[in-house]
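One structure is given here, and the rest of the page talks about it.
One protein chain omitted, others in place.
Up next is subunit A:
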């Protein structure tokens, strides 16, 4: 447990330190989402209709952007060897890193999303649902992404490879996440979509941690 907390604390400090990734990820998210109305025209009703999709895809790409450093930085400076050989189970190491990744990318994205929702003309009901779905969906993005980051650790230009490996696996989260916001806007029942988002999260928790741990052992050991 102390190892888990120590690693979580260190990764959060590094993420928020100068040269950390938090500001970049949020900046990318905001810019990507605001570029959309510039391309599609400022028709308000039209924008509100596609807003959930735009924001969800923005969140997805922003998460992806930060994934290639998840284990790569630790591999390069030799920390990864010591993390894996330090007497702590590798799945605990992965879980701490995933939680730190979510707290430093997923959660900030959730916090900024209402602003983008407003910007794209989403109504209050839609914004509340957007925050709910992102809160349930972004941890899944970190966990599934960790498997891709683990498999590509040590590979040059891993970022594009991770995208190709991982984006197809993000499809369920995208469908249920953006879908629930659409349903809420139409006044329909969003319960099943949220339940499925939660189910995907629960499945990805063991699959992501154990999968990434196995991938790291393959890469390093």
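One rule holds for everything that comes next: a residue touches a chain if its C-beta (ideal position, glycine included) is under 8 Å from a C-beta of that chain, and two chains touch if they have at least 3 such contacts; residues count from 1.
To be clear about the criterion, contacts and distances are computed from a predicted model.
UniProt records the chain missing from this view under the protein name "Heme ABC transporter ATP-binding protein CcmA", selected from "Amidohydrolase", "Heme ABC transporter ATP-binding protein CcmA", "Carbon-phosphorus lyase complex subunit PhnI" or "Cytochrome C oxidase subunit IV". Only one of A:17, A:118 or A:186 touches the chain withheld from this view, namely A:17. Within the whole complex, the absent chain has one touching residue among A:30, A:67 or A:84, and that is A:84.
Listed here are the subunit A residues that touch the chain not shown: 2-3, 5-7, 9-10, 13-14, 17-20, 76-79, 81-89, 220-221.
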